[in-house]
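Everything below concerns the one structure shown next.
Note that one protein chain is taken out, while the other chains of the complex remain in position.
Chain naming follows the written order as A, B and C, and within any one chain the residues start at number 1.
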Amino acid sequence: MRAEEILELLRDYIVEAKSVGERRIFATTDAAKYRQALRALKDRGFVHLSTITGVDLGDRMEVIYHVDCGGIVLNLKLPLPRESPSLRTVTDIFPGAVLYERDLMEMLGVRVEYHPDPRRLFLPDDWPANKYPLRKEE
Amino acid sequence: MNSLDFLFAYFVFPGLLFAGVVGLLLGGIDRKLTGRMQNRVGPPIWQEFLDVGKLFSKEDITPSAAQGLIFTAAPLVALGSIVAIFLLLPVNSPRPALSSVADLIVIIYLLNIPAICAMLGGYSSACPFGVVGSGRYIAQLLGYELVFILAVLAAALRVGSLSVADVVAYQAGKGWLALQPRLLPAAVAAILAAQGKVLRVPFDIPEAETEIVHGPLTEYSGPKLALFRIAYDIEVFAVAALIVALFFGGPVAHTLDGIYVPGVVSFLIKCFALVLLTTCVRNICARLRIDQALKFFWTFAALLAFISLVSVL
Amino acid sequence: MPRILPTVLKNLFRGPATIKYPRERVEPPERFRGKPVVDKEMCISCGLCVRACPNDAISLDENTKKPRIWLARCIFCGRCAEVCPRKAIKMTKEFELAFYDKSKAVSE
Partner (left out) sequence: MTFVLPIGPQHPALKEPEHFRVEVKGEEVVDVDVRLGYVHRGIERELARRSFARGLFLSQRVCGICTTHHGLCYCQAVEQLAGVEVPERAEYARTIMAELERIQSHLLWTGVAAHEIGFDTLFMLLWRDRELVMDLRELISGNRVHPSMETLGGVRWDIRPEHELKVERSLKKLEAEVKRYIDLFTSDRTILARCEGVGVLRRQDALELCAVGPTARGSGVPFDVRRDDPYAAYGELEFEVVTEEGQDVLARALVRLREIMESIEIIREAIEAMPKGALRARFPPEVPDGEAVARVEAPRGELLYYVMARGGDKPERVRIRTPTYANLASLKPMLVGSTIADVPIVLASIDPCFSCTDRITVVDVETGASKVVSKLELRRRTS
């Protein structure tokens, strides 16, 4: 399962992609197609979602799904608007994502719809409601 | 048995002082041996005295949510009852300090009072770990008590009397009860039940440190905990003493190739051997779950005791 | 018969694996990274150690311009000893560094 075959698999779900080194692929997708991309990966047998990373790039937000495809790490990047970032949960495809999405909601303020258990994970209970530590405040 | 003798017997010789010192010493030796078995230096033998001494100097705290009266009374009653047992046990001579017709039954009940006090202490301390610990303690008590009573009954039936003095006298004549084939299973069952009675691994489930902190004694600290610690150490000594008296001949003086061995010494040696056995057992196994412990007691150990009981009928 | 019984009984007669520290001591190995000590003569006050320290534990004295290492902040990583061009800072074998007074936790 080389990098090209994975790119081929996701050809019509991703906007642009580049494979770095032997076992790393950075692909960008958009809000409409990211669930089909993850669904295609799951059907192909890649069940291990390593984690979900949230990055605040200043002008926009980026949510990255790191999926392990037989040793190759596919980093699926999903740009989101900075004002009210929101996306649908992927726990129906990758149940293991439940904690990562709570982490995302808590730290970056990305609203994840239909999340089974949207409570706080790390921050203390008396933490102010709409303050998100990983956002760029400047 | 006028009151002065009684006071002396209760507070000094077979009672508080003697039993306390020997109990704490046995506890210290047990900890030192455990250390050496685990390939480490281990505390000095008198460590128990230091611990208890330090605990007495600590502040006496009663949790506000606890029922103060029961919480404070539990350790006192536990210590009082366990010391009372030594009046009934033959320590230096075949005749114990206080002797009556059926003192074996009195001993069995007195031996249970410290356990019940620990449970009362646990429930009265209103701490979740205390409550769960006491619940487990009751379950385990039902387990080992059945086996212990069957074993003791087998010995008593063999001798034909419920008085410890008679049992010791019988053994003086006919040799140790444990060596008789019909009563060997009862002796083994009694030792297994003792492992449960003195809460040693694999049966220290009520005080499982990693699950419920210290079980019933979680909220105890300072002098109250010191009393419980002394009561616990004396209880280990008392259980060993009872099994020695019933199955291993009790304090019988005999001469070993010319040297005259007084009753007390042989009694202490045998008790020490039994405690050594429990130390060894506690260092070679893991702690069982409460349901496994009950299954063990009610099937394996109870069967052993029952076999010798039936064979003796 | 439990497999651990022979081990446990053997341990009874073997010496303990532990020693009675602090009465008996074990000599740390040669590369041990203990308290960093500054050799004032060798030091040319270049300040490389101040920049290299990951935890900003080293500061140059105002007038003597020699490094002063605040042991409460030092993580004993050995970077200062590594980058010092004159090898003026050395990691000694001393590791008993408890202090009652925080201001004394300094290696001049």
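Just so it is clear, a contact is a pair of C-beta atoms (placed from the backbone, for glycine too) under 8 Å apart; a residue touches a chain by one contact, two chains touch by 3 or more.
From a predicted model like this one, the values you see are computed outputs, not experimental measurements.
Taking every chain of the complex into account, the absent chain touches A, B, C. When the missing chain is restored to the complex, the residue among B:197, B:229 or B:287 that touches it is B:287.
For chain B, the residues in touch with the chain missing from this view are 34, 37-40, 128, 132, 201-202, 204-205, 208-213, 283-292.
As for the chain not pictured, it touches chain A at residues 20-21, 23-24, 26, 47-51, 53, 55-56, 64, 66, 68, 70-73, 75, 94-100, 103, 107, 121-124, 128, 131, 133-134, 137-138.
Interface with the hidden chain, as seen from chain C, comprises residues 2-4, 7-8, 17, 28-29, 31-33, 52, 54-55, 75-78, 82, 91.
As a convention for this text, only the chains that are shown with their structure count from here on.
The centroid of the Cα atoms in chain A and the matching centroid in chain B are 62 Å apart.
Within the complex, the chain C residues that touch chain B are 2, 4-5, 8-9, 11-12, 14, 16-20.
In the complex of the two chains, the chain B residues touching chain C come out as 33, 35-42, 280, 283-285.
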